[in-house]
Structure formats: C-alpha cells, structure tokens
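Presented below is the structure to which this report refers.
Heads up, one of the protein chains got dropped from this complex, but the rest are sitting where they should.
A, B and C are the chain letters, set down in written order, and residue numbers restart from 1 in every chain.
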Amino acid sequence: MVVMTLEGNEAAAWGARLARPDVIAAYPITPSTHIPERLSEWIADGIMDSEMILTESEHSALSACVGASATGARVFTATASQGLALMHEILHIASGMRLPIVMAIGNRALSAPINIWCDHQDMMSQRDTGWMQFFAESNQEALDLILIAYKVAEDRRVLLPAMVGLDAFTLTHTFEQVDVPEQEEVDRYLPKYRPVHAFLDPERPITQGPLGTPQHYMEFKYAQYEAMNRAKGVIVEAMEEFGRAFGREYAPLVPFSPGGEIVLVTMGSMSGTARVFVRGARQEGESVSHVKVVAFRPFYHSKLAELLAGAKVVAVVERAFSYGSVGPLAQDVAYAMHRYGIKAKLANFIVGLGGRDVTLRDFSEVLETSKRILKGEEDPGVFWLNVAKEEVLKAEEVIWNA
Amino acid sequence: MPEEFEPIAPGHSACAGCGSTQIVRWVLKEAGPNTIVVNATGCLEVFSTTYPYTMWRVPWLHVAFENAAAAASGVEAALKRMGKKAHIIAFGGDGGTADIGFQALSGMVERGHDVLYVMYDNEAYMNTGIQRSSSTPLLAWTTTSPAGKVIPGKQQPKKPVAWIIAAHGAPYVATASIAYLTDLRKKVRTALSIKGPKFIQAIQPCTTGWRFDPSLTVKLARLAVETCYFPLWEMRNGDLRTFRLTYIPKEKKPVEEFLRPQRRFRHVLQNPDLLERIQKWVDENWERMLKLHEAAVNQKL
Amino acid sequence: MVKKVTVGAVVPWPGSTAENKTGSWRTLKPVIHYEKCIRCAICWMYCPEPAILKVDPDKYPAPEGKPAIAKLPAVEIDYDYCKGCGICAEECPVNAIEMVEEVK
Partner (left out) sequence: MFEIRFHGRGGQGAVTGANIFAIAASYDGYKSQAFPFFGVERRGAPVTAYARISEGPIEIRSFIYNPDAVVVLDPSLLDAVNVLEGLKENGYVLINTTKKPDELGISGYRLATVDASAIAVRHGLGTPQAPIVNTAILGALVRFVDMVKLESLLRAIREHAPAKKEENAKAAEEAYGEVRIW
C-alpha cells in the first residue's frame, strides 16, 4: 500500500490500472478526461499493458467495450454526462448480453444549458439500463469501488456491468490522499477474468446478440432482474472480502450516528459534508442521523428500512430530480419505507444541480424544514434548496404575458 | 465427398431469393472457419439469428444498428490482447454502413483496425420495410421516397460510400457483385491478405425492396455491372494510381435493362425524361471511372 | 412449456436454423433434369439457403457420352429447405432445372 495524493480521476485510473483490463475504449469528456489520459500515458510508457482504443464517440467507445467483452476480455471505460447519455442504447445491450464491463462516471449535469459541473442526473437517467450503480464519496472510494465492481460484475452469479460514479470536480479534480494497493494484493483479490458464457472463439462458434421474440424476451429480462437481486448478496461478500484484503470497510448502505428522529439520506461526495453537519448538530442536541447510499443499483430496500427504524422524518437530499415527480433516490427510499412499514414522513430535498455547491448551510435548511415537518408545521414534499424561485417565476410570467 | 466448409446453415428466414446470404456465404467460404463475424442490425442479423436458432457456424456478434465497426474494433483489440488470430469480418447493410453506422465505420478505418467490413448494399432500409437510404439510387421508389405526382422518387444520387472510405486511405477498398463470383472471391482473398481496415461494397439485389421476381437476383446483380450502373473496381491506400476497374463490359448495356425488371423504377420506365436522367448519371459516373482506370493503367497519374 | 434459455441470450448451437424446414414456404419447386445437367455447380453456388447439396458422382445419372462430367459431384436439391425462389433454374446455363407447381 502506498499513500499518494491523487485527484479523483487519477484514483479511478489507478483502480482501472490495478484491475489490469485487457481492453480500454474511451472518448474524452469533461470532467472524466483525465482518466483515459492517465491510462494512455501509462500504456505509452509501458507501465500498463492494455489495448487502448480511442474511439470517435462515446457510443463507439462502449460498443468497442461490448465487442471486446463479448470476445472474452476484461474491459474498462470512463465517461460522463452527455457521453453517458450517448451510450444509453449500448448500456442496455451490455447488460442484456450479461457482459461484466466496468465504467467510471464523472457525475456531471446534462444539457441544456450545457454545464460541466456536478450532479447525479447523468447516472440517474441510466438507472434502468441493467447496470449496477455505485457512488463514491471520496477518491479512495472511487479506486476501491472500481475493484469491487469488477469482483461483483464478473461473479458468475451476477454477470452484469457496473458503473462507479465520482462527482464532477468535487472528486474528479480534487487532490487528496489515497491508499493505492499493491498490484499483487489486487491480483489476489481480483484474479484474471475467465469468460464462461460470452466469448468469440472459432473453436467454439457461438452466436451473441440474436433476435429475441416475445416467446423468449421476457425470460432474458427476468434473468437480468434476478441477477441484479442476487448481486445484493455478492456485493456484500465482495465488500467484506475487500475489507479483509485491504483493511478498508465497505457496505452498500453506511449509517452514521444512528437513532435520530430525523435521518438524512445522501449519495456521493456530499455524504461527507452531511456527516460533518450531523456531528455538529448532534453536539447541539439535535436528534439527527445520516445514511450514505453507496449502491444505488441494486437498491437495498430492506436494509435501508432497518436503518430507518425509529425515524420520524426521512430527508432524502439528492443531486438529481425527476420532472413532475419526486427524486430518484427518494422514490426508492419511499418504496423501502412503504414495503417494510416505516411510518416516518418522507421529504425530498433537491440540491447541488449543475455544480451548485452543497454546503453545511444547505443541510441546516434541510434540518430546519425537517423539524417543521416533524412538528406538523409543514407538509412533506419536494423542496428545491438554494434556488432563485422568484426569478424563475418572473421569467415565466414574461412569456405568459407576451 | 470431401467436406466443404459451409459457414451458414439453411433454415434461416430470409426472403426467398435474398442475395445477402450469397454474399455472406462466399465471403466466409473464402475466409474459412477461423473467422469471427460482427453484424450490424438489419435484415441479415434478424433472419439469421432468431433465438434459439442461428444460421451461423462461425462465432458471431451483433450489438446494434450503427456500431458494427466499433464493436469489431473491440473484438480486434481483445483478440490482439489474448494472443489469438482470426479474421474479423463485419457485415452491414447500406443503412448500418453508409448512414447511421457511418461515423463508427469512419472511426474504425481511421484507427486502422484489422477488420474486413463488407457492406451488402440493397439500396434502402429493407429491414424496416423499404425506406430510402443515402445509398438508394436516383429516382428510385421507396416508401419514404415515393413516386409521387410531383416528386418522382428519390431526388439525390447514390452516395459513393466506397470512395469515401477509400479517401480515408484504407489499405483496400473494392466493389463486388455476386454475379461475378470469381472477382468477389479474389477481392476477399486480397483483402484478407492485407493488414488493416478493408472495405468491400457488394451490390445485393433485394427481391422485396426492388420488387422483382426472386429468381432474378443474380441476373440483376449481373445487369448492375453490365450496364455500368455498379462498376466493379478496387483501390489500395486511397491511391488513385492503384485504381482498377476489375470488369469492363465488352458492350455497355443501356441502364434500362437493369431497371426494367424492378418495379421500384416503374415510374421511370414510363417517363423517358426520368430514364434519361438515370442514364446520364450512370454514363458520367462510368466515364469518370473509365478515364481514371486508363490513366492509372497507363501510369499517367 | 419448456423453453431454452441461456445466459445473455447466447446461442451455443451453431447452424441450428437447420431445425426449421423452410421448404414449407415453397409454391414452385425446382426439379433437376439430370440428363441435361453438366454438373457445373452454378446452382449450388447461387442457392441462397443453401439448399442445394453436392453429392456422390454416382448417385445420379450423368448426361450420356460425357465421362468427364460423370466424375464431378452431382447436385441435389434439399427440399427440406428450398424456398423455391428459382434462382437455380434462372442461372442454370443448360436449362436443366425446371420450376414446377408444388403439389402438397
């Protein structure tokens, strides 16, 4: 183990490097460009031994990954935002073909207007493409989760692709200390990928990617659905094994300061800020807890319900939203509460879109609003924080009155 | 009887008389069993692999409509890494190649992947029911370029996709017709002997989309060449000095002979002006190629 | 109903379309007149299924007085798969294949 001060992109690149992918196919996009850049440097210097395909688009990058993975190789790619959106079609195909591709995402807002900064709308928009989805809180997690993602993706009980999100700039361009494991340790944790169902070998000619008629299609989708459910157990196993191998503990859901009446639920880099806030608020006598969601797909509904037991208000604070509905994370939290009988009120706070900073002050507002909800002084619902609502209304009125 | 390598099995659900399997069968016979096929979405992919059946006896991969070239790039990179050697042949129709898949193809060629890309050119989106493509010829009827009272079929000429790929500097680019089997096989052989990206555009008469009797598939593939509507040529490295017509008809037949059996040109055959426009396009195209051929042969380039 | 399901919809049965007898599509049936057949195999080359087989030279009579031809493989139509497109009849250089009404 070597401690290095790395930006998030470099940490992710280290994760990829240590996983020894056979093939990397990528197209640069802010804020994840440094990942293929760093990998290209390592390959150019002979430090890393992988085939690098620098495609003409993200769509082709993932298509090349599918081709390489279907041939039987371990593959890696990285993208963000518009690039991930351009991959959308192929995301479904990669998971439908059960190819264990791992991809790093520099979580960034979607156009329009064009915006290079952080939010989770890019990955949330790909929620139902059959990929496992993990969110890193720190650069260390970005590196580690890539290794864990490979371990789970290639497990024969799973065979699903995975994406690991690291927040644009807040992680991708932020330097901090990262324990970089030794290659030998990683090789023990993550042995060479041996394809069992998907390969392209003239000695054993198989057909991959056929037409699935109504007679069979639903079975394949059910198989993916069940594989994703099975992944819940495999992820926990892989995280526990990771803990034993590298001494860093991981879990799909991470509780902090449990037992509070108000529970904040977050994903990604704002989770650290949330914990700092909760720690302070506890000292001031507030009854507040926090849960960090690391694995968003599959989602651990029953486990979350256990962590929410006793809560009176659940405040889901997220960097994504759903037009005309509640936020994507809140949707799953709501289902978990309903399914497992958590009687708390649910409030959804939309923060930090397009790189707006998520601050301790935002969490103060979350807490204050949650307390009003607790006292029955305010209805729970969807709250957009730190946004100039009056200005928006004024602009709309200009159009209405035109 | 010695066993001969048959790359495809019967029992697929192509239209009776479909020319695409003829192209595929003879390309793959030439390549041999140590071959991996990557297939763009299209008729060929759909009729050959209805789960749980497959026509293919070689490893075969389909990913999507517009990315066969990108997927093939990935296959090639993976094989290289895994220390295995096999021919990689991508098949795509004109839609998956000249239109929606064009960017991925251009990328594959520019990056220099060792792949033979074969475009089976049936001159429209046949899989979705005969819509115009950029490879649909001038004035042809399709469901989206109907022969209307005001607009008589497609208003643009056929996109010269093989030329565009040649302009990338691709090591080998050729056109082919199943009616000239020796020529086609030789071109595949040549292509596979060269490392890097190769491109063959093979004309594929489509009984359903061109609307002709299914028995005439090969005949139309022949008439396309003999009328000089679809000249057979090859070129290396985008170098015009290497340009060669590989078949020059002794007597150039009027394009009408090629058009007559096809009901997609019925409105053209009823209108001498329209027929003349097509003949003019054919003549100009052929003249240009013939001149280039002669100049190249006589080392005047 | 028992269904064949594989992981990732992989089809590990190469050439398995052969289970589908597409001969049922046929309305016209090619018939080879062996007395005319010169065993050039052009029909075999162009059959899009492929549903024309090369078989033992002795299986069918060759045209009389042409001993060289008699040593070439004979061709045979596999009616299990022949869709009756008629390309073979159209391309046969000696008109040895006739399309006749399919009687079922």
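By definition in this document, a contact is a pair of C-beta atoms (placed from the backbone, for glycine too) under 8 Å apart; a residue touches a chain by one contact, two chains touch by 3 or more.
All values derive from a computational prediction rather than experimental measurement.
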For this session: Kindly name the visible chains that come into contact with the excluded chain.
Result: A
Problem set entry | Of A:169, A:199 or A:300, the residue in touch with the unshown chain | A:169
For this session: Return the single residue from A:82, A:208, A:273 or A:348 that touches the missing chain.
Result: A:273
For this session: Would you write out the residues of chain A that touch the absent chain, in ascending order?
Result: 3, 5, 7, 116-117, 167-170, 173-177, 269-270, 272-273, 275-276, 355, 357-360
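Assume only the chains that are shown with their structure count from here on.
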For this session: Could you tell me which shape the graph of touching chains takes: line, ring, star, complete or other?
Result: complete
For this session: Specify the chain most distant from chain B by Cα centroid.
Result: A
Problem set entry | Pair with more cross-chain C-beta pairs in contact, given A-B and B-C | A-B
Problem set entry | CA centroid of chain A to CA centroid of chain C, Å | 56
Problem set entry | Distance from chain C to chain B - Cα centre to Cα centre, in angstrom | 25
Problem set entry | Residues within chain C bordering two or more other chains | 4, 6, 9, 11, 14
Problem set entry | Of all residues in chain B, the ones touching two or more other chains | 49-54, 56-58
Exercise. So in the complex, which bits of chain A are touching chain B?
Worked result: 22-23, 25, 50-51, 53-57, 59-61, 63-73, 75, 89-90, 93, 199-202, 204-213, 216
Exercise. Along chain C, where are the residues that touch chain A in the complex?
Worked result: 3-12, 14
Seminar exercise, completed: Given the complex, residues on chain B that touch chain A span 33-36, 38-39, 45-46, 49-54, 56-64, 66-67, 69-82, 84, 86, 103-104, 106-107, 110-111
